[in-house]
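With one protein chain held back, the other chains of the complex are shown just where they sit.
Right, subunit A next:
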């Protein structure tokens, strides 16, 4: 049962490796959303190289801590194949109205849990796919409506129904947007986990 943990680098994709890749994507993806949508001041972000891109990640300690908590939990749930969706909910602080909703659907191949050995897909191929998704997230600023008021964000994770709720977590409603437009972005797959991205935003009722 001793599958080497560094399966990512040499031996193809393992379940553990895939869970880490996907959790990592969420961390960078959420940072990108927070930067691009102006949820946090741009000067609180720093540039890093990842996926062959220059990405912005937060330097705010409280935010970093919050994101790490979620990412670590995601890693575990991805490994167990019990997480189905991650949602970034952006709402107005003033009236709690949900303005934007980034939804990441996760499909997990549960047969990967069986000891079949690592899957054939190169790191580079997965990176290229992830890069396309992140680029699209950046490109969405061209059509997403301005977030005029101060906004807060929340992360929702959809898990299997019979999962015991861990300490520090609680149940929540879906926090849908009333009257929304939806745009589907590209997806990527590690062959074990497949992530589909889409963004929903409030339909403009203006002139």
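Definition applied: a residue touches a chain if its C-beta (ideal position, glycine included) is under 8 Å from a C-beta of that chain, and two chains touch if they have at least 3 such contacts; residues count from 1.
Following the convention adopted for this analysis, contacts and distances are computed from a predicted model.
One chain of the complex is hidden; its UniProt record names it "CDC20 protein", one of "CDC20 protein", "COMM domain containing 2", "AP-2 complex subunit alpha-1 isoform X2" or "DNA primase". Within the set A:22, A:39 or A:57, the residue that contacts the chain not displayed is A:39.
Within the full complex, the residue among A:123, A:159 or A:180 touching the omitted chain is A:159. Even with one chain removed from view, subunit A keeps its contact list with that chain: residues 37-42, 44, 47, 53-55, 60, 62-63, 66, 69-70, 84-85, 89, 91, 93, 105, 107-111, 135, 138-139, 141-142, 146-161, 163, 165, 168-174.
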